[in-house]
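Once you've had a glance at the structure underneath, I'll fire off some questions.
Our next item is chain A:
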Amino acid sequence: MHNFGPDALASYLAVASVLFAAGVLAIATRRNAIGVLIGLELMLNAAALQFAAYGRFRLDGMDVQGQTAAVFVIVVAAAEAAVALALLFAVYRTSKDIDLERTRELRS
Partner candidate 1 sequence: MIELGLFWTCCLATVAGALGAATVRNLFHAALLLGLCLAGVAGLYLFLEASYLACLQVIVYIGGILVLTLFATLFSSDIMGAVQRTPLLLRIAGLAASALAALVAGRLAQIAIAHAANLGQTRSQPGTLPDVIDGTQAIGDLLVGSWLIPFLVAGMLLTAALVGAVSIVKRYRRHGASRA
Partner candidate 2 sequence: MVIGPLTWSVLAPLAFGALCLAKDRSARWFALLGSLVPLAVGLAALGDFARHPGSDFRLLETFPWSVALGASWTVGVDGISAAMLALSGLVVAIATISGWNQQRSPRAYHALTMLLLAAMNGVFVTLDLLVFYVCWEVMLVPMLLLIGLWGGDQRRYAAMKFFVYTLAGSVLMLAMLIAMWNALPDGQRTFDLRVLTTQWKLWESTAFLGIPLAAFGFLAVLLAALVKVPAVPLHTWLPHAHVQAPTAISVILAGILLKLGVYALYRLAWPLFPAQALHWGWLIGLIGVIGILWGAWVALGQRDLKRLVAYSSVSHMGFCLLGLASLSVAGATGGMVQAVTHGLSSSLLFLLVGVIYDRAHHRNVDGFGGLAAPMPRFAWILLIACLAGAGLPGLAGFPGEVMALFGSFTAGGYFPWFAVIATLSVILSAAYLLWMLKRVAYGPLLHPEHAAFPDLDARELAMTVPLVALIVLIGVWPGPLVDALRPSCEALLTHVRGAMP
């Protein structure tokens, strides 16, 4: 297929889709909160990659908005990870565990 390659949009979108799906998979199936966090990063990367790719492949040349949006995604991801890790620490302090199967005091 000629549509795939460094110069084709489809290849980036495909990679991003895989990242996205892998992220969903990780979030859904990981028992360990860190694993879920890893999945989250995968999803965010998929989005960022797609932003960058879409920004690049415009009819009227490169649109820097895509890249910039991706920058924000990375920044927010970092901030999110920090807060998430802080809360994981809190859970670890109170439950001595961050296994999501075992820290389920809140449930119906």
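In this section, contacts are C-beta pairs under 8 Å (C-beta built on N, C-alpha and C of every residue); 3 or more make two chains touch, one makes a residue touch a chain; residues count from 1.
Candidates were picked such that all candidates are chains of the complex that A comes from, given by their letters.
For clarity, every value in this text was computed on a predicted model and none was experimentally measured.
Chemist: Given that every candidate in 1 or 2 is part of this complex, which one actually touches chain A?
Modeler: 1
Chemist: Could you list, by residue number, the parts of chain A that touch candidate 1 in their complex?
Modeler: Its residues touching candidate 1 are 3, 5-32, 34-35, 37-39, 41-42, 45-46, 48-49, 52-62, 64-65, 67-68, 70-72, 74-83, 85-90, 92-99, 101.
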